[in-house]
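Yeah, one chain of the complex is gone here, protein chain that is, but the others are all in their spots.
We just call them A and B in the order they show up, numbering each chain from 1.
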Amino acid sequence: MSDYKTLTCADVSIGDKLPPLDIDITTGLVVCGALATRDFEPVHHSKAAAVATGLPDVFMNILTSQGLMTRYATDWSGPEAVVKSVDLRLGAPNVPGMVMTMTGEVTAIDTGSGTVDITVVGENNIWGMHMQGSVQLALPQGA
Amino acid sequence: MVANVKDKAVIVGIGNTTFSKDSGVSELSLAVQAIKAAIDDAGLKPSDIDGMATFTMDTNDEIEVARALGVGELTFYGRSHYGGGAATSCLHQATMAIATGMAETVVVYRALNGRSGHRFSGGVAGDITTADAIHWGWYMPYGLLTPASWVAMFTQRWMHNTGVTKDALFEVAHSTRVYGANNPAAFFYGREFDRAEYDAARMIADPLQLFDCCQESDGGSAVIVTTPERARDLRQPGVSVRGVAQCAAEDQEQMTSFYREEFAGIPEMETSAKNVYAMSGLSADDIDAAVIYDAFSPIVLWQLEAWGFCGFGESGDFVKDGALRTDGRLPTNTHGGQLSEAYIHGVNGIVEATRLVRGSSVNQPAKTVNHALVTSGVGIPTGGAILGKMD
Partner (left out) sequence: MTTEELKAFEDEIYAYVGREVCPPTPAKDDVNVAMIRQWAEIIGDTNPAYTDADWAANSARGHTIAPPAMMYVWGQEGFAVTTGRAPDAQSDLVSLFNEHGYTGVLGTNVKQEYFKEVSPGDNVVMEMTIDNISERKTTGRGPGYFFETLATFSNQHGEKIGTQRFKVLKFIPQEQPAAVASEETLQVPTRIPSPRGHDNKWWWEACDAGKVLIQRCKSCQTLRHPPRPMCGKCQSMEWDSIESTLEGEILSHTQLHHPKIPGYQYPLVCAVIKLSEGTNFVANIVGCEPSDIHIGMKVKGAVEQVDEKTMLPQFYPA
């Protein structure tokens, strides 16, 4: 059980940076992410449908991006953290062949309620900002 | 054997610009600032310069530099090829010109906006229009296209063959950064650095991490070289070129000599060392301090072996004994090197080696430095020189 550590508010300071995470955008991730989120819109699994919308290939669906953003936050916080909200602004599509680098920073801490706000940016190496926004986590009370 | 030009040329002036990440000026401006500083250091006038030696990679045409500086007639201008391998090759060119009488006073210079302009770390992708484009084509499609990645390929095999570990790479990285922390001109000035930070830094290309890699810098460096006769009348104590050599070895490629029977080695530097020692009549035992080209930490280790400071595979133990430190066997890269002062393609190293012989390094060792070694970049055709006090 002790393999997993969860941060408490006492462990965290405003300005703390989350370790960057590179996500390789592959056809597998785009298509399988769409299926795992039951998003069967053809633009996420059919290249022809995606090309018809003016994009070069299938592109990542929003629910996958949301999933990656919460994963990034809880990878950092540990599993006892409770996700309170995810607020994201959408930018350029994530298309296979790109690499999205996620970075994050703690911007607010409320020791009373035990919540921390993290801003997160996911930027791909070709078109730039894919998503940016914030995740709010409730951290367990410290010992 | 190569022709002997021992003590035929003397360094009489040195100059650096400010080093920065964004100079905000042209490379030509950096070049003439560095050269002017070197001319002033020597107590000469621009019109005393009649020769120039720089890198094929330098963008500053000799005639532009001459007009900007107010240099009159040039009777010698020669360029040296192969990136950082050209550092001491420019000194080699200058020495030959002076020894043969083709010129009397030659400036060696290099100026680049290496951070705000074209960055080498970006790799050879894109607008390569040089004749060696075909050569890079054997590596680009696979993604092997940055200096760090080529050096990493050598390093991996060399560490495998010798058993040298990252402890030795760290000692190179750390010793130069301690020097840099004490050098107001260095990027690392006043900065703390320890093993934890080294280990935590991002991987660039296995096994090289961020702090195994040099700075990317904007700046210029220059040295003035002249005859011993002229040198005696000048302001600074002369620093004589005891020996200088360049070499491209068999089956040489630029950074990718992967086709040799054993590629974890730098035979071109071994030949350079042999010829410099023969010319100068000196040996490794006579060298008191060194400026060893350090674009990446492991290449310092290979050069220590090539110059005979220790045997093949022994450089790890050599440096871990503190050899590179100010009180060690061979205080090395006392300006902070290119890992922590600035990356001016090794010409700032010639400046520092001159200072070591003059006794004016910011990290001057307590012992007398009669002879200092300075080297060029490796993995490419390269060379080196031994500088000593003018008799």
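The rule is simple: contacts are C-beta pairs under 8 Å (C-beta built on N, C-alpha and C of every residue); 3 or more make two chains touch, one makes a residue touch a chain.
Small disclaimer: the values here were computed from a predicted structure and weren't measured.
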Chains in view touching the one left out: A, B
Hidden partner chain, touching residue among B:N4, B:T59, B:S116 or B:Q156: B:Q156
Subunit B residues that touch the omitted chain in the full complex: 121-123, 125-126, 128, 133-146, 149, 152-154, 156-157, 160, 202-207, 256, 258-259, 263-264
Positions on subunit A where the hidden chain makes contact: 1, 4, 22-24, 26, 29, 32-33, 36-42, 54-57, 62-64, 66-71, 74-75, 79-80, 82-90, 95-99, 125-126, 133, 140
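The definition used in the following text is that only the chains that are shown with their structure count from here on.
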Geometric centre distance via CA averages, subunit B-subunit A, whole Å: 45
